[in-house]
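With one protein chain withheld, the remaining protein chains of the complex are depicted in position.
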Amino acid sequence: MPAIEVDNLCKSFVTKHKPAGFLASLRALARPKTFTIEAVRNLTFEMEAGELLGFIGPNGAGKSTTIKILTGILFPSSGQAKVLGFVPWAERRQLAYHIGTVFGQRPQLWYHLPAMDTFALFGKIYEMDDRTTRQRISFLAEAFEINDLLETPVRKLSLGQRMRCEVAASLLHKPKLLLLDEPTLGLDVVAKQHIRDTIRRMNQLEGVGVLLTSHDAGDLEALCKRVIVINHGQIVYQDKVSALKRSFLTSKLVEVRYAEQIPVDFHIPGTETIKVAKERYGVKLRFDTRSTGVETVMAQLSAAGTLVDITVSDPPLEEVIRLIYTQGAGKDSEPSTT
Amino acid sequence: MFKEIKFLIFLWKTNIQAAMEYRVAFISQMIGMMLNNGVYFIFWIIFFSRFKNLNGWQLSDMFLLFGVGASAFGLVAFLFGNYDSLSEIIAKGRLDYYLSLPRPVLLHAIASRTIASGLGDFTYGLLSYLASGLFTWDGLGRFFFGTFLAGCAFLAFMTIVHSLSFWVGNASGFAGMASNAMVTFALYPVSLFEGSAKFILFTLVPAAFMGAVPAAFVHHFSWTLLAEIFLADFILLGLALLIFRAGLRRYESGSAIPTEV
Partner (left out) sequence: MTMRNLSKYWAMLKMQLVNSLAYPSELVWRSLAIVIFLWIFAQLWRVTFATAGTTTIGGLSLHDTLWYLMLAETIELSRPRLSHSIAETVRDGSIAYLLNKPYDFLLYQMSTNLGESLFRMTLNTLFGGATVWLLVGPPPEARGWALTAIAVLGAWSINFCIGALIGLTAFLVEDVTPFEWIYQKMIFILGGMLIPLDFYPHWLQTISRALPFSYAMYGPARLFVTPDLTRFAGLLAGQVFWILILAGALVLVYQRGARRLAINGG
């Protein structure tokens, strides 16, 4: 049974226009102007049990709204959804026992107490007996390497340490599904990597499914097998991460360094010069593989001078995704077969 | 029901642990509030030393009334410290946290904080009763019970008032005024008011059930008084739950607050 089944989910909000200024707000009291936001439009997708799924999209795309609907915090305007067999908004409390959530902006750990105390409280919240709670805590402390942080008041922890504790707390009750909303926001590179690795490990060890929303393409690459790109409330693209890169990879980046300076009007036909290095000993360029052959570009580059170094790479995932946002729904989005 | 009480007790324990992280502030707030109330009460001592009797009401009655009112207030502030922050919790979308957990939302939300000075209010109220000259041992039992009932009325009223935030966005300004009214009225002798004013104190701003009526019950046992308070609490708590639940449905439909998409 799939962990998540979403069928034609729609959600629109009616909000009041809140103008600034005294007179304007008086007028608004008398005659409120409302407008409708369609946050989610005909969303349909599935997530398998134990899967690692990423949800990526710009601000206002509908990610948070979707997560809220899936956790039962929000009713949809229309459509169906089932999470772990439960209808979230109708069976919110039963569902809550089986899912864990981490919202990057909304901490769950009590600020003035050591993380250990919040863990104990969560044990009570999820009606776990004391022994199970203790065992879980020691297991998670080991996995997340937070053993020596448990007794420190949370306010004294760094953001990275705090997030590790947060994610650990969300897994205390051995949920079948973990929903994360921007979990690596604000973390440094090392902390991000640590969290991603641990989540992946938990997925392997315990089979907990992970649904992750993020702005950070690095989260996707490190953590997710499949990704759904959402924009303006609709799915714009969904596929395996590997396939994503392949189908959108129509350009390559080349960075070269020469022994001598390149001329000011240096240009390889069919390519776009992105940057010329200081002192003009190198250049970075991009070209579309559909119109210009790799062979041609390489030949011309090596003919242009004495090559000292050359790097050929794919555009970063970020750029791929940005392309997807701008291209919109429907284009090139046949999902490859699993 | 029973498991919620167990959960509540653990939640209170966690709250006190959090408060104990700042021991000095805790003690100073508690003692400070007791002093605060004591100095305020000097007003009544001065008043009654000059004007012995107010429509039959005397200083000892004032001690008792103040005792019940302060203890009821303190009980709510100490055990349900978020009782006055509910508007903010609703307006800032912090209910999401409680909604994502398998425990009753309202209970969890209001009991997730403790206000240290509340313990000062509670203790002061008890001392005020003990000093009233109306103390009896069975009265003491009624004092604790009466305080509990008075606290229920107060908490229910605050919940109702704050729940308006589900519809108007942020009712903390209004709620602040309402709680001011409730507490102030509760601490003034009800015999001061007549007619329609008195009616308001039993209905719209049910301060009578936070002060006068429980105090009368502490003064002397009476089935009528007990029944009155029970009925009032039942209605108030019922209303509070109904209104909060209705508001929560509105919150979950997304039309309560401007949400991040």
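For clarity, chains are labelled A and B in written order, and residue numbers in each chain start from 1.
As a working rule, contacts are C-beta pairs under 8 Å (C-beta built on N, C-alpha and C of every residue); 3 or more make two chains touch, one makes a residue touch a chain.
The model shown is predicted, which means the values in this text are computed figures rather than measured ones.
Novice: Which listed residue, B:Ile46, B:Leu204 or B:Ala227, touches the chain dropped from view?
Specialist: Going through B:Ile46, B:Leu204 or B:Ala227 one by one, B:Ile46 is the residue touching the chain not shown.
Novice: Hey, which of B:Phe144, B:Phe174 or B:Phe202 is the one touching the hidden chain?
Specialist: Residue touching the chain left out of view: B:Phe174.
Novice: Write down which of B:Ile5, B:Met20 or B:Ala197 is the residue touching the left-out chain.
Specialist: Touching the chain that is not displayed is residue B:Ala197.
Novice: For the chain that got dropped from the picture, name the residues of chain B it touches.
Specialist: Per the touch rule, chain B residues meeting the hidden chain are 24-25, 28-29, 31-33, 35-36, 39-40, 42-43, 46-47, 49-51, 53-55, 173-174, 176-177, 180-181, 184-185, 188, 191-193, 197.
We take it that only the chains that are shown with their structure count from here on.
Novice: Using mean C-alpha positions as chain centres, tell me how far chain A is from chain B in Å, no decimals.
Specialist: Taking the mean C-alpha position of each chain, the two centres sit 45 Å apart.
Novice: In the complex formed with chain B, which residues of chain A make contact?
Specialist: 11, 13-15, 18, 37, 39, 60-62, 64-65, 68, 71-75, 89, 92-94, 96-97, 99, 101, 103, 106, 108, 110, 112-113, 117, 120-121, 124-127, 153, 233
Novice: Taking the touch rule as given, give the residues of chain B at its contact with chain A in the complex, in rising order.
Specialist: 3, 6-7, 10-11, 14, 17-18, 21-22, 94, 96-97, 99-103, 252-255, 258-261
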